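One structure is given below, encoded as structure tokens.
Part of the complex only, each chain left as placed.
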Amino acid sequence: MERIRIHTSKRVELVDITEKIQQAVTKSMAEGGICVVFCPHTTAGLTINENADFSVRQDMVAALNALVPADAGYAHGEGNSDSHIKSSFYGASLSIIVEKGQLALGRWQGVYFCESDGPRSREVWVTTAG
Amino acid sequence: MERIRIHTSKRVELVDITEKIQQAVTKSMAEGGICVVFCPHTTAGLTINENADFSVRQDMVAALNALVPADAGYAHGEGNSDSHIKSSFYGASLSIIVEKGQLALGRWQGVYFCESDGPRSREVWVTTAG
């Protein structure tokens, strides 16, 4: 598998990693099959969403912060329970179809690393099978 | 990959696409492996849930509309920020095990296209690997 390095700059943000995933697929020489993108962290996740208007990401972050506030009397003592819950909201893995060496994404789709307890240095793992 | 056409009839609804996914698997001649179902749209998603009682889908739609209302002072100006957020709630991809040419689903499971900004003409992409 390929390991992609990501540096996040805020506590909660969505970082576009579409190009980096495509580079990992290209490097793997895979022509077709299934690309799995995996987040090895428990306070972050992965999602696919709109790649055009940045305000969509702002609304996503704001809505999720409202549903799962950072400070809500959690049992976990590290101050990042909301980050763990957001991680499960997004999920740790994505599966994307690969054709002719390219990620098959819709016209308006980008792949996002969903930082929920940054800023941090992070990794995303990528492999293509089939 | 196979491209499935779907026509939705409401702004927010769950459409059963189980049969169409099975037809795509059958057409691919795959005997076994992993079937990836992918939604190329950013205001819709995919989920697996109860296939028997329609009221489950009604409750799902109503609960998600309550958590992520259509009108909540979003930054994104197209009036469908809630649709993008619902898209990430469901997720864009599903992985289903295939055995003997059949989707391995639980007795009560169906595969649903989760329209969140319809009615529209939509696509779902399907491939089987391994």
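Order of writing sets the labels: A and B. Residues in every chain begin at 1.
The criterion applied here is as follows: contacts are C-beta pairs under 8 Å (C-beta built on N, C-alpha and C of every residue); 3 or more make two chains touch, one makes a residue touch a chain.
Just so you know, these numbers come straight off a predicted model, no measurement behind them.
The complex is built from one repeated protein sequence; 2 chains are visible, and the structure file as a whole lists 3 copies.
We adopt the following convention: only the chains that are shown with their structure count from here on.
Chain A and chain B, compared by their mean Cα positions, are separated by 20 Å.
Interface of chain A with chain B (complex): residues 33-34, 47-50, 53, 55-56, 58-60, 62-64, 67, 89-91, 94-97, 99, 104-109, 129-130.
Residue ranges of chain B in contact with chain A, taken from their complex: 1, 33-34, 36, 38-42, 67-68, 72, 74-78, 81-82, 84-85, 87-89, 91-95, 125, 127, 129-130.
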